[in-house]
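With one protein chain held back, the other chains of the complex are shown just where they sit.
Chain lettering (A and B) follows the sequence in which the chains are written, and residue indices restart at 1 in each chain.
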Amino acid sequence: MKRLAVLIACLSGPVCAQDSKSVSFDKRSTFDLMKPETQAMQRDDASNPAMLWVQEGRALWQAKAGSTDKACQDCHGDVASMKGVATRYPAYSAAQQKVVTLGQQIQFCRAQEQKAEPWTAEARPVLALSALVGLQSRGLPLAKTGPAEARAVAEGRALFTERRGQMNLSCAQCHDDHAGQSLGGAIIPQGHPTGYPIYRLEWQDLGSLERRLRNCLNGVRSEPWPSGSSENVAVQTYLRERAAGLPIETPAIRP
Amino acid sequence: MAAALINVQKTVRKGEIIEIKTLMAHPMETGFRTGLGGQLIPRDIIHRFVCTFEGVEIFAADLFPAISANPFIAFTFMPQQSGTLTFRWFDDKGGAQVETARIEMV
Partner (left out) sequence: MVSHVLRAASLAAVLLMASPAKAQMIVGDAMPEPLAGAGDAMRGRAIIIDRQKGFCLLCHAAPLPDQRFMGNLAPNLAGAGARYTQAQLRLRIAMPSHLNPDTLMPSYFRTAGLYAVAMPYVGKPILDGQQIEDVVAFLMTLKEPAP
């Protein structure tokens, strides 16, 4: 009934959100929900533990690897040339014929250009490089997706809004409908991927969006999607579209 | 994991109090957690941090399992001369991580 009412409002109004249940009217980063101490920790690069991974990423950027004995730097130059790149991921890759995350693109470069041994999806070097590249776009708004990502966005939206797990809950029920209310002691965030990879205090570790989604799925007692699967990428692509306009905070701290 | 991040200004004026911030990558395993099989994960922490300036100890701290992973230690210092800061982290395995930073008096 509520959905019907919103649909009618959408058709009659001059300006309307793409998703009837999207949060485009008041998009807030999870940063706003954190305590001042945690916010201060993220603001100060000297105290943000994620900068340890960024430092490692800088070394990896310059390190020659693989049978071609090339470093990222040899093709891309200074890492500052990566400015703006993270705003466009996940993105359709013509070379890979599918939508890929930034981490997957880094892995692809490693395999194709450096001809080096692949890392596992959540391996420290991938996260270090993702954090380093993401940092170059800090402050820039996440870009809207394009036609090439449309199918992934649609698939991701479907996954985001369907009930799953033993608890029979959908992502949208909490993060669209009840964002701002409390689940136990935690305020439910809208869940925008502005800061990935994040240093999550709960993990005491840096982790990818995929890792965070796995926590969510375990929470509703649903089977997590396989690492790097099209479902994972689809949800991440939808989340990017849903968050478009919010500035990148990589590498963020989250509770 | 042998990575430290030192944040200290390179030049100091006479009489200026500087803040030195350090981050060290370390899991700081408390020894109270259990692994997947139910067995206790052994303790592995940095238990002491010492900073010397030109060989003189200016700051030291004893750390315990309550300190989170990747410990952040910050302190203030008023140097009287140019010199080298030496930072040492001592862990339970008997190892020590050493980093240095140079400050110049202007």
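Here, a residue touches a chain if its C-beta (ideal position, glycine included) is under 8 Å from a C-beta of that chain, and two chains touch if they have at least 3 such contacts.
Only a predicted model underlies this, so the values are computations on that prediction, with no experimental measurement involved.
Among the chains on display, the ones the left-out chain touches in the entire complex are A. One chain is missing from the display, and on subunit A it is touched by residues 162-169, 173-174, 178, 181-185, 217-218, 221-224.
Quick note on the criterion: only the chains that are shown with their structure count from here on.
Subunit A and subunit B, compared by their mean Cα positions, are separated by 32 Å. Residue ranges on subunit A touching subunit B, taken from their complex, read 44-47, 49, 51-52, 55-56, 201, 204-205. On subunit B, the positions that touch subunit A within their shared complex are 3, 5, 7, 21, 23, 25, 27-28, 68-70, 72, 74.
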